[in-house]
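First comes the structure, then the notes that go with it.
Missing here is one protein chain; the remaining ones are kept as they sit in the complex.
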């Protein structure tokens, strides 16, 4: 009747146990227990999936053989960024996020998961200092979704439907924005050809009393540091639009936090803060706002609030839940689900480790090395650095038009030299010609950069 | 006066903190605090070691670049054993032994380290079941040291100085035995040429009322299963010598535990039980005896004993400490120091995971695959399997004399084919000619074995 | 055989650990970064030369400053104060499918061969990971009967949202975008089944259950119309009740021109038994972090695997993974796609874990998962209902439950005044994770929804039942004990539901330092 099915993941596979349990239930077979599922809804026969590899040893050999087909950024020299960044992950970040307790906890409350809840409160608190802001939410899926929600918030607050975004926004991010904010109109503000800075006249000409928000990225997708934030913010506010800044948190040890040049909502990608790339696994969305009711009540995300009792003991719990779809279903703010708690904790560890000085050194490393790369590549015959009139932080655009080669060709040749060249922009921004977005982080060494310069010189100039 | 020295490993490097502390002490400088060290005992100048690589990122790049010069058994196919074994390490073994709590605890007592102490008691208990014995000590440095102590115990118990060991004992182990039991006389008992089994006549001829112990390895160093344990034990006991068996714990799911054929003390290498090789890092020494006072009181090692209070709470603490050198200095039994607690816990996890059936399957995998390899290699022209008249467990000896090649030559050619050939025995046992000890574990696949056979055929027969 | 169920004399780890800011010692460093090469400093001069005016950060962020061992210690202590599934009998968090996440799978995803991959690398260098994504898609197709999958959604909620997007696109594509404005779901479904279509602009109709635990066919018929864009169904719902007429529901909606979406987050009791395909639905999503064993990670990262029928495949997010017989590739050429719902390709670590988990179990193993999940739940239900005072089952006249069940403590509350909040605090005293009552609105009073997945042994379930027996007993004999719980947790009772005004919100240390009530200040903040 009942049979043995012995697998390490299923303790009650033993026939005797099953029989005992069935006896207590008063049923003869397990099938009896799901007799409520009519025949026509049942699967016929066995699932057509591979037979079990039930020994851990063989499973490991099987999966690792497949994974070994990958070649990684730890093996080759990487100059890819474009939204996912090859930053150094301190050992302690991994130590903490691999702790069984954190790895396998979920939505537990004040008492059962006090440690998790405190760590999440600390995430908000640390991010608050980095951003210089008081209201930081539990992070969302990724930077794109953080921006999506920021835009929706601006719509809910202003009741308006137009958003203005820079024409240099990444097409990936833009696809997310269009998808999620499908009901909004999108206007692109032009950037200056030499500097990549927002064209303020164009902004003025496009903004109106229909504008829900003005969005900038700082540094921009193409790498340059926006120096007009304050002016842009003022223009937005003049029209009572919300000023949203999408920021790279790894820059905030050396660059001014957006709130200080007028941002109302700040969002961005969390992954740079101690989280491995993992082919995109490491993404997370930072989202924070000014401490004003209208903003707070328009967040769809969890807030981890601190409580204290008479004894001075502190608990941490989700607050203002009535906003959310968990409490209100379709009457809640947007929707809420499982997001990236483990990355929040990881970022908390990262910020605790680095502190103000570490964040400064991080930024310093990136900006010097990246600028060095920009200079080295700028000196290779046949290459041109775009947006020369702006400072850049960790990314910059290299144009290959003079080399008469495509980025695809060049990147293939770099790959042969064990280098991942910059991201091909030629389809994303045809108006940039054969251009690629190069990224340099604190992990990139001076030698790596020089080797890249030599490799490109070789490839382009047959040196 | 005092200067800042800021390093992540040293919290009190801050000048202000140092000054505060010095002030409390009432000293001006830190140097004042070690003025008790006279000048002539001081180092002149700075230590002549490399300058600090104080960023974790650079340290990681530096060390990993060096480690990447290694090629491992995960990359090549390995047939080396000979005292250190390439067994599968279940994921949970590593999970547990990398837990901060276990990794960084030390010698804490009953209350502060209850969990550790229970795990150590469980190690003894699980090993006790595997060995079918009641008295199992905290493991010692490695199998060699376990054997050393076993021999010394036999000396202390019998007051005698002769030990008899098989002539096939590994030279490495023998070096340890000679070093530690320098005051004892060693006699080698011959083995049968066709079977590798102990020559009983020779044993009878060498044993006497001077014999402290008779030692056998089972399986032997050269891989065959000793089938005369019971007879050997009887011969030893007839002369009131202690019968010591050095056992491979990975065999005990399918092979009889030595106590059941008369062993008094059982020792062996712990590493096969869930511990990575780590270039020899993973060694540990199992040691267990009959439950008799004379044996117990002659252990130099810790015993983790179980206690219970009225409430039924259980504690675990070291017992009969008066035996040890910790309590008695030079009047204690041998000496005692930090050994391999983390490996004891790891082995406990391993045995808990495998259980009786896992240990059986492990043994089954090894013995079938190893015998298959023995057969496959035996069929290659120019190779000969030694000791054909015995069964072997996971290792066996291949002789290459007919091939007119040395093991060195053959192993170099195997290496080119990404295979680590068996251990060269030609210097260890010149009487075996050009022979190598091949090891096959549960990790070795049928395909690996066949590939080895083909590779050897190619190398030897220019196929 | 086995252990006797005994009540555990538990106490939570209690480190009384300050907020990380309170541990700051100015000047300490947790980690150092490379010194910028002197040559670069010479080349560029001061950092100000590289930063536009006004953009150099003036005031360093007031992050705490700690040495490395102190940072580590702090977070390790917090971790010990967290009852992860690995540590506890995590039966209480029903609907969350708290199952064992095999440790071997962690080795796979923490392997640099995964962790150090950039998503934009040339696919020549990512064949391994693409192969896993591709093969896992084939598995998911077999498991669900759907024809195409995307693993881009970052969780179940986003998977459902993506299905709402496909639904919208589908109708737009047919020129019915403006007409098909209504989505139907059930009030008992996870809130996301209402919130996601709403976020996508649909009007949502929430159907109430009848005494069967699901809505009547009549009720459905009454709301279906030419405005119907589709229906979002969960089966079984969080009540554990299976809707046997789901096919009829689907047919009705299909006839009206709507699409049917299945929320398969509660799939754990159905592996190898029932599929989306046989129910006739057009789309579904699975939570890889639930039934497929990827760990929950303190609420993510997660993956909502979105599966659709062939007709809808062209709408899936971009890119998808293809295989040309030799190489795996990313297919961006998808003009009808809804676009992107998450950066790159989703939480690939969850895909790898799920892939390894399915491989480890195979077809028979997956079915065994479902059967044991059902067996465990029915066994526990029997014991709970017969042995625990004050508890009852919702929809008592429908006795069958699959892998979970919704109970009510209403009687206990009426008899003793002890509420689910009290019971939940008390449960922590016995080493349990707090339980999940129900989603809102509470259709059932004093709800309670445990789910004993296949990862728990009979002994575990017995221990779990004994605890609730005991707590119920306590409620009847000494209600104050339960009401004043927890007594053996990391902290004692705090009043953690007092914030109603956003002005009182303190979600950062800096806000707390500004706002916290004077009387509670025990020492001045850092």
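All chains are identified by letter, namely A, B and C, in their written order; residue positions are counted from 1 within each chain.
Everything that follows uses one rule, which is that a residue touches a chain if its C-beta (ideal position, glycine included) is under 8 Å from a C-beta of that chain, and two chains touch if they have at least 3 such contacts.
What you see is a predicted model; the values in this text were computed from it and never measured.
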| item | value |
| --- | --- |
| Shown chains touched by the chain that is not drawn here | A, B, C |
| Residue in contact with the excluded chain [from B:354, B:398 or B:456] | B:354 |
| Given B:165, B:191 or B:225, the one touching the chain that is not displayed | B:225 |
| Residues belonging to chain C that touch the chain removed from view | 1-4, 8-16, 18, 22-26, 28, 67-70, 72-73, 76-77, 80, 86-88, 100, 102-103, 431, 455-460, 488, 523 |
| For chain A, residues in touch with the removed chain | 4, 6-11, 13-17, 54-58, 90-92, 94-95, 100 |
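The rule we apply is simple: only the chains that are shown with their structure count from here on.
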| item | value |
| --- | --- |
| Chain pair whose interface holds the most contacting C-beta pairs | A-C |
| Chain located farthest away, centre of chain A as origin (C-alpha) | B |
| Approximate Å spacing (C-alpha centroids) for the pair chain B, chain C | 45 |
| Centre-of-Cα separation between chain B and chain A, whole angstrom | 47 |
| Inter-centroid spacing, chain C versus chain A (mean Cα positions, whole Å) | 19 |
| Two or more partner chains touched - positions in chain A | 56, 60, 88, 90, 95, 100, 353, 442 |
| Junction residues of chain C - those touching two or more other chains | 28-34, 66, 68, 72, 76, 102, 104, 106-107 |
